[in-house]
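The complex appears here minus one protein chain, its other protein chains still in place.
Labels for the chains are A, B and C, by order of writing; each one numbers its residues from 1.
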């Protein structure tokens, strides 16, 4: 099944629901065949591993990032009948309560939408070339060494 | 854990992402302790069980609906550490591409947000007192007899 | 004892009405009235259908549950929201 997707890397604050809404308007206007949309928004917290975090810097590998995210969407599309996928990921310096990532998936049925959204999110966390460096309120910097478990 | 929730039954078209955005602004402004938001939007399709559907009427049992949805959120809150939950459900006459339902869940971690959003959605489909009657393009009416599988 | 009975969706259409108020003389319910007895009494049907759902005072229950004066009992088919 041919699946549409849009992958956006942004280096300034973004409104995930606004972008999802715009994408739906521009890409699915007049479409009445999707019944299920599942999304996930990751937001920067002000704590991690017991410490207060003041800001974070998200580094990535630009040439690889979109390529890898496209591979992940390809794989999801092979597993589930998806109609559209939108991925937005922030890079650069970011502050608590700002959005880090949006994954939104459109499908005819809810099972596929839920499964695919979660699959893409987990794969993104484990394969997409992004790295977080936290600036603690103590003044110290540290690289996040691994992601928390998603299941 | 005390969990905030908002449950809305609407009888005219609603914009699920707009409502989610507004709820987040009014209820979580300045909060920086949630890292994960998972949502699900159910949209009316123009087909079901092989037939073209022109419109649908959603009946419900007003006195029970909110009570039951609150019980479902209570149960989710016992299972997972949730910070906020928003449920919006449409009733009355509805047309293809209009939103039927929104379930949005905020938590510190993505596993809980994904699990709880799906749990609430499935429980809503199996326990909340809503019924769909489809008006087919052939002019015939029929009650939807059961929901499709969610897993 | 007086019971308010509600019917929803396809059941409402089959039965031809959305609500009944049923008053039982005290001698008929001296011991107890179950949901199933109410169903038979209010609809004239012989038994409680397998896939029929019932809520008493807006909470799910089963056909063997006993009723009290003033209860609101709702009968309905499997739900299909969401």
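In this text, a residue touches a chain if its C-beta (ideal position, glycine included) is under 8 Å from a C-beta of that chain, and two chains touch if they have at least 3 such contacts.
This is a predicted model, so every value here is computed, not measured.
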{"item": "Among shown chains, those touching the left-out chain", "value": "A"}
{"item": "Among A:3, A:24, A:68 or A:107, the residue in touch with the chain that has been omitted", "value": "A:68"}
{"item": "Residue among A:73, A:101 or A:117 that touches the chain left out of view", "value": "A:101"}
{"item": "Subunit A residues touching the omitted chain (full complex)", "value": "42, 58-61, 63-64, 67-68, 89, 100-101, 121, 124-133, 143-147"}
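Basically, only the chains that are shown with their structure count from here on.
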{"item": "Most centrally placed chain - per-chain CA mean versus overall CA mean", "value": "B"}
{"item": "Subunit B and subunit C, separation of their C-alpha mean positions in angstrom", "value": "27"}
{"item": "Rounded Å distance between subunit A and subunit C, as computed from the means of their C-alpha atoms", "value": "49"}
{"item": "Two or more partner chains touched - positions in subunit A", "value": "none"}
